[in-house]
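Of the protein chains in this complex, one is absent; all others appear in place.
Note that the chains take the letters A, B and C in the order they are written out, and that residue 1 is the start of every chain.
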Amino acid sequence: MASETAPTTGPTDTDAQTRRPRVAVVGASGYAGGETLRLLSGHPGVEVATVTAHSSAGKRLSEVAPHIDLGHDPVLQETSVETLSGHDVVVLALPHGESGRIAAALREEYPDVLVLDLAADHRLESAEDWAEYYRSEHSGTWTYGMPELPLADGTRQRELLRTAREIAVPGCNATAVSLALAPLVRKGLIDHQVLNAVLPVGYSGAGRSAKQHLLFSEASGTAAPYAVGGSHRHVPEVLQNLRRASGLTREDGLRLTFTPVLVPISRGILAVCTAPVTDGTTTEDLLAALNEDYGDEHFVTVLPEGVFPATGEVTGANTIRIGAAVDRHSGQATVISAIDNLVKGTAGAALQSMNLALGLPETVGLTRTALAP
Amino acid sequence: MASETAPTTGPTDTDAQTRRPRVAVVGASGYAGGETLRLLSGHPGVEVATVTAHSSAGKRLSEVAPHIDLGHDPVLQETSVETLSGHDVVVLALPHGESGRIAAALREEYPDVLVLDLAADHRLESAEDWAEYYRSEHSGTWTYGMPELPLADGTRQRELLRTAREIAVPGCNATAVSLALAPLVRKGLIDHQVLNAVLPVGYSGAGRSAKQHLLFSEASGTAAPYAVGGSHRHVPEVLQNLRRASGLTREDGLRLTFTPVLVPISRGILAVCTAPVTDGTTTEDLLAALNEDYGDEHFVTVLPEGVFPATGEVTGANTIRIGAAVDRHSGQATVISAIDNLVKGTAGAALQSMNLALGLPETVGLTRTALAP
Amino acid sequence: MASETAPTTGPTDTDAQTRRPRVAVVGASGYAGGETLRLLSGHPGVEVATVTAHSSAGKRLSEVAPHIDLGHDPVLQETSVETLSGHDVVVLALPHGESGRIAAALREEYPDVLVLDLAADHRLESAEDWAEYYRSEHSGTWTYGMPELPLADGTRQRELLRTAREIAVPGCNATAVSLALAPLVRKGLIDHQVLNAVLPVGYSGAGRSAKQHLLFSEASGTAAPYAVGGSHRHVPEVLQNLRRASGLTREDGLRLTFTPVLVPISRGILAVCTAPVTDGTTTEDLLAALNEDYGDEHFVTVLPEGVFPATGEVTGANTIRIGAAVDRHSGQATVISAIDNLVKGTAGAALQSMNLALGLPETVGLTRTALAP
Partner (left out) sequence: MASETAPTTGPTDTDAQTRRPRVAVVGASGYAGGETLRLLSGHPGVEVATVTAHSSAGKRLSEVAPHIDLGHDPVLQETSVETLSGHDVVVLALPHGESGRIAAALREEYPDVLVLDLAADHRLESAEDWAEYYRSEHSGTWTYGMPELPLADGTRQRELLRTAREIAVPGCNATAVSLALAPLVRKGLIDHQVLNAVLPVGYSGAGRSAKQHLLFSEASGTAAPYAVGGSHRHVPEVLQNLRRASGLTREDGLRLTFTPVLVPISRGILAVCTAPVTDGTTTEDLLAALNEDYGDEHFVTVLPEGVFPATGEVTGANTIRIGAAVDRHSGQATVISAIDNLVKGTAGAALQSMNLALGLPETVGLTRTALAP
């Protein structure tokens, strides 16, 4: 194959009517950026025009991500406002902080470009929450990229995304927990003051930077909790989502205990959420509430009674699968969701929101079929 | 090496004063039986005299467990009361039900032999609990083999084991949860009506029988919950332990939600236990309670504030490591314990109890050092 | 999502001109059948009309393969000539032997249907080879489904597939080794009498039947060779391919030592092939020969000098990646290829051949982009 030949651009491509939106992916050598490119490689509605990186700038994409075939093999550019000019869409796959800085510069220069930020910088509306959990200055709040989130007024987050030009892509763990719990908190089926989530999670969520505790030999054969005791940064994001979904306020005592556990898988989050049920709530009630909110959602699968999801069922897919049960002995509900942290938890969510903001069909370039085994 | 030569038995071995107790391991081709043999291969105080199996009977040990070196390579015998005669100790590593049957026959024939049952048959004191969770007839209640369990009267379970001739070895998940929670329930530091445990667990706990969902290709890359919603058989066992530790009765509303999640490790259980704290309980209170009960325990390590265990730290060791914290936002305690399900959770616990019952030093043949990475 | 609704079939679908070919997949609950369905779920040119199984017949597809979304959720049928009637294409994903029997019955009844056999039954042309390696009666020889294989007459195997109605899909290991070595044996660059291949392979190649040595706990943490010493059934298949590619005959002493090693990955074959070079062969010669044969091949990537493939670069993709070097100290060539055994090694190869036989573009429904990490 002639892998390094750039795609030929014929005259029809210059026709403004038919030209596909040009996308730049910033931070293409990391996992989130790479996954964005993987999905874009199969997206018929947009064109990957530019890819950038930091320490890998100057290399070809095939050197840092040999699994991706864009049809050509671009050289990774330095990340700058200049290299990002002339695009319709910019996807920022950077560490938080860096993301906020380049976003601010970019918005000033190119106010019309659609920017999607995969980092946390623009997710929280509360500057106090930001300061407490991220210990830096707040960059502002963008439209939250979780189309399926039911809102207290009966609409969906989806509607807000159709006109957005600045989209904050949700955190992966926050996605798994928020979508699992929102319908139940909305309906008052569980005690929102005693929410609990334990999340076996894969290593790709920790990024591609070389750190000792992420080495294969350290990770293999162990289950290792982190951020125990309340420090995880997705906690305020989940609570914000649950407030938006339910209309509860900060005074209503929404409280969540949140414990991620690294387990030796590359991709995947299993959110095991529990809470005492309110009087009389049954398994059927839980499933009815989930089906009511998600029955029409293309990328949400509510499982039948007695069936619970595993992360291996969603690898590479943009789906979230959710099962629920009430334990009659303990009086608690257990709601379990599974996602691929890099797809539904990151790059897939970004593309889904991008599709909405570009006026494309919401599902284009995304799949419900996973890779297994 | 001449691996098939039987060990020579010199004259001093025939001296009744110094003769080492003869041990039979029943079900040696499974994981629990194999692990018992692995540990016994390094135990200086007893002699492995007989190993038995079912479908593997007639094979040599090296064919079913090539990793074990007993100094000789015994042929696996059929399991029968006859092949088990003439031993001082019999360790039953059989599926529950089978275990109860052979135990009954054995006790009748050889009332003096020390029998340790690795299966569940003799753990529960309540025939009602047994009937509900195991759906078969109760085999009776043996002395529970968890030496470190603090009892409501201020003693330890250890004392009961010194004179026991029938020992029910605890369930692996039950060990991880019971030892983590007992000191806190005893002291009333957490709400015992809203206990919760989510346990990433390894595949060896599911045994060595060939089942599709245990295949490498099914297990690799996934986190898969099971027994969701209250059906796990270790629930009544944990509650029984917590009642013994605290003096609470069945009327006091001890309630536990329990969700194991299979993750792709062979060995290991990480018990992530949560519960609302009672008024004013701090992280220091949790750690003080744990240290008070376990400070002198050789095989229990209570970790310093801010440190939590991972299963990879205990692989092959007979230790349980425990960390704890109070989340000041959510008002919940998180207590996390890690064990090797085959050692502290099964075979190590058996040997520790056996040592007590034989009057040997409790720690002989067991190690606090794990294999890592 | 309304996952169990069958797709609506509008009037235009009945138009014979535009009707998509109807495909039946036999053995859909296994890995090869499942992977065929996974790929077909994204194939726009054909319709999955029927899926069958043996012990899983009567279940819905979502029960045995929850990762696949065909747009509807078919019930698995019993496998019989009747359930397979009325299709344009039948893909047999059965154990060898079973495959030959149903194929014979099917061909008799429906001589026009395109049948692809993923099993070994129809790969070998020599009944003697078949008898020696498979110890059963030979079922005959079908057109071999390896489009890229260069033939001694200067054509490709591709040409034979355009008119085939009976296609024997190659073995996965045979694909990895044959494509790596064929160009070099053709050109006489290596000593074809001292060929050697060692293949770290994943567990999915061993199928989904529950066998003890395939359990996660057995497989995790080990590298385990099998079929050592010449007994592997892909040996005669590779030699047949190399003869076809080179024009060498059985008298020319083609000889291959072949050692697969199970390693703890689900998917992937890395074929490490070595042979003494003939006089003066350099690394450049090896790469030139590979590029000459494969430069135009969409699904073959010949890597630059000094770069070698890893299986993680092809997971889910229909590509084979090949690197080569001459060791100047040892005088041997090392040629390494990587494939996904379930895609390029099985289901992807089947679809590629099906596309050719149906007159569709060869690459439709197949991708060069892999899933990583």
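For this structure, a couple of remarks:
The definition used in the following text is that contacts are C-beta pairs under 8 Å (C-beta built on N, C-alpha and C of every residue); 3 or more make two chains touch, one makes a residue touch a chain.
The model shown is predicted, which means the values in this text are computed figures rather than measured ones.
If you put the hidden chain back, the residue from C:S136, C:S209 or C:T222 that touches it is C:T222. Which of C:G30, C:P264 or C:G365 touches the hidden chain is settled by the complete complex: it is C:P264. The hidden chain makes contact, of the residues A:I265, A:A310, A:V326 or A:A372, with A:I265. Taking the whole complex into account, chain C touches the unshown chain at residues 194-196, 198, 200, 217-218, 220-226, 228-230, 235, 255-259, 261, 263-268, 270, 272, 274, 276, 283, 308, 310-313, 315, 323, 325-332, 334, 336, 338, 373.
One chain is missing from the display, and on chain B it is touched by residues 1-3, 31, 34, 38, 41-42, 65-69, 204, 208, 220-221, 266-267, 295-301, 312-317, 321, 367-373.
Touching the omitted chain from chain A are residues 31, 202-204, 208-212, 214-221, 264-266.
As a convention for this text, only the chains that are shown with their structure count from here on.
Ranked by how close its C-alpha mean sits to the mean of all protein C-alpha atoms, the top chain is A.
Per-chain CA centroids place chain A at a distance of 35 Å from chain C. With each centre defined as the average position of its C-alpha atoms, the distance from chain B to chain C rounds to 46 Å. Taking each chain's centre as the average of its CA atoms, chain A and chain B sit 40 Å apart. Those residues of chain A in touch with two or more other chains are numbered 220-221, 266-267, 312-313, 315, 373.
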